[in-house]
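Only one protein chain is missing; all other protein chains are in place.
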Amino acid sequence: MKVNTYMLATSLEEAYLTLQETTENAILGGGAWMKLSTKKVNTLISLDNLGLNGIKEIDGWISIKSMTTLREIETSPLIQSIGKGVLSSCINQIMGVTIRNIATIGGSIVSKFGFSDLIPVLLVLNTRLVFHKHGEISLKSFLESKIVGRDILTEVLIKKCNSPVFFKKVKTTALDFAILNICVSKTEEGFKIALGSRPGLAELAVQSMNYLNQLNTVSENEINQAASMVVKEIHFSSNQRAQKEYREQLAEVYVRRGLKEVLSI
Amino acid sequence: MKISLIINGQLRFVEVEPGEYLLDTLRKINILSVRRGCDNTSCGVCTVLIEGKPVPSCSYLSVRADGKSVTTVEGISDEAEKISAYFGDEGAEQCGFCNPSLALTVYALKKELIHPTDEQVDQYLVSNLCRCTGYISQKKAIKNYLGDQS
Partner (left out) sequence: MKTVNKSFPSVDGKGIMMGRVAFTDDYALQNSLIVKILRSPHPYAKIKNIDASKALALAGVECVLTHKDFPRIPFTRAGQGYPEPSPHDKFILDEFVRYIGDEVAVVAATSNDICEEALSLIDVEYEVMDPVLNFEEAIDSSHILHPEPEIHEMFPIGFEPLRNIAASYHMHIGDVELSLKESDVVIQQSFYTQAQQHTALEPHTVNAQMDYQDRLVLYSSTQTPFHVRRILSQTLGIPLSKIRVIKPRVGGGFGGKQALHGEMFVSYITYKTKKPSKIVFTRKEVFESSYTRHPMRLDIKLGADKDGTLKAIDCYVLSDTGAYGEHALTVFMVAGSKVLPLYNKVDSVRFHGHVVYTNHTPAGAFRGYGAIQGNYALESAVDMLCRKLHMDPIEFRQKNMMKENETSPIFAIMGEGTEGTAMNMESCKLDYCVKRGKELINWDSIYPHKNVSREKIRSVGMAIAMQGSGIPYIDMGSAIIKLNDDGFYNLLIGATDIGQGSDTILAQIAAEELMTSLDKVIVYSSDTDLTPFDTGAYASSTTFISGNAVLKAAKKMKGLLIEEASKVLKCNVTETDFDGFTFKNTVNDEIINLRDLSNRLTYNEDQKQLVADSSYVGHKSPPPFMAGFIEILIDRETGEIEIENYVSVVDCGTPLNPKLAQGQVEGGIVQGLGMALYENVIISSKGKNITSDFLNYKVPTRMEIKKLVTEFAESYESSGPFGAKSVGEIGIDTPPAALANAIENALGVRMTELPMTPEKIIRALKAKEKRQ
């Protein structure tokens, strides 16, 4: 990435207005993947001095400011109150500590990377995003639309929950991007199943979730049925990491195992 | 742009470009233990400590370090010398291109984690790649170092 000027914003509004000036201006998140971009940036806007760091609990929700690093989240005791610490075990598998010391939750979400390990987990949790101008929106709506436009993410809200969340990252080595991410939860809102690194952006398996949520009891047969529904409703494709067929196999196997795990059967 | 860095405890003023990365800045001013291996955060040989935390200097903008403390292995030479003895005992040295950054990360680990498990140590050091040793000798050396120092 080539950078013309670096601006240390003194207020969110200043950062926002500078961002609107031209599409060649950009917000600096953690900067972990800046090197992968060949883009030319006119003004790189830094949010480092805006106090957008920190994790706290508010009324049954965990609030994470957007510039909080992945490492800070991973090691925060507050995070353990969400899905029995699923965010820690997920983030723990994202590259190494050094990169997690710079990568931020805001950057991880707004980049909408297909390879994101974090997004599928946040999808099966109750996650809401707060933008400077647009205000609050669910993560699902943010991923599915472009309504937010060129705004600045300031805060991520995640509902606390006590139930276990299954997360599996299928990968080649510990430093690899996922071949497939599989995430399954059962909370008071019912079952949720998300698949990431399909290799496209993570999605919820809505039909399969609906099927499970209208059942009175879920046993082996229904689990198998739900797992095969996932393969039919979610679109998988091929890239250098795996072919479509293998991703389908993995999805079926791990959705099945995930459902069993969250149901303890 | 002119920035100030507290490099290994010493205040230095350095002229940098807005898009310049810390790895280039440090090598430019002759801090040569910080090396370029992959240039995209994956190998670990450019690791430095910013305010005590290990980060990949290849992908960390120099302007972001303005006013901050930057530690390289030159700043922890007593500790590096100790660690090297443990590596020597296990034959874990080999080419050594990655060893200054590994020593630095082990040092940061020791400060951050209390009585870590073997798996926690491996996870902390996972992005310090080594192509020479096959890792096991390094793991033994690091385990012995952490055990003796705690």
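For this structure, a couple of remarks:
Chains here go by letter, A and B, matching the order in which they are written, and residues are numbered from 1 within each.
Keep this in mind: a residue touches a chain if its C-beta (ideal position, glycine included) is under 8 Å from a C-beta of that chain, and two chains touch if they have at least 3 such contacts.
If you're wondering where the values come from, they're calculated on a predicted model, not measured in any experiment.
Listed residues B:V16, B:L125 or B:L146: the one in touch with the omitted chain is B:L125. One chain is missing from the display, and on chain A it is touched by residues 170, 172-177, 240, 242-243, 245-246, 249-250, 253-254, 257.
Across the interface with the omitted chain, chain B contributes residues 24, 27, 30, 32-33, 35-40, 42-43, 45, 72-74, 77, 80-81, 83-85, 87-100, 103, 122-123, 125-139.
Note that in this section only the chains that are shown with their structure count from here on.
Computed from the mean C-alpha positions, the centre of chain A lies at a distance of 29 Å from the centre of chain B. Chain A makes touch with chain B in their complex at residues 1-6, 28, 31-36, 41, 44, 46, 48, 71, 92, 95-99, 101-102, 174-175. Note for the complex: chain B touches chain A at residues 1, 17-19, 21, 39-42, 44, 47, 50, 53-56, 58-61, 63-64, 105, 123-129.
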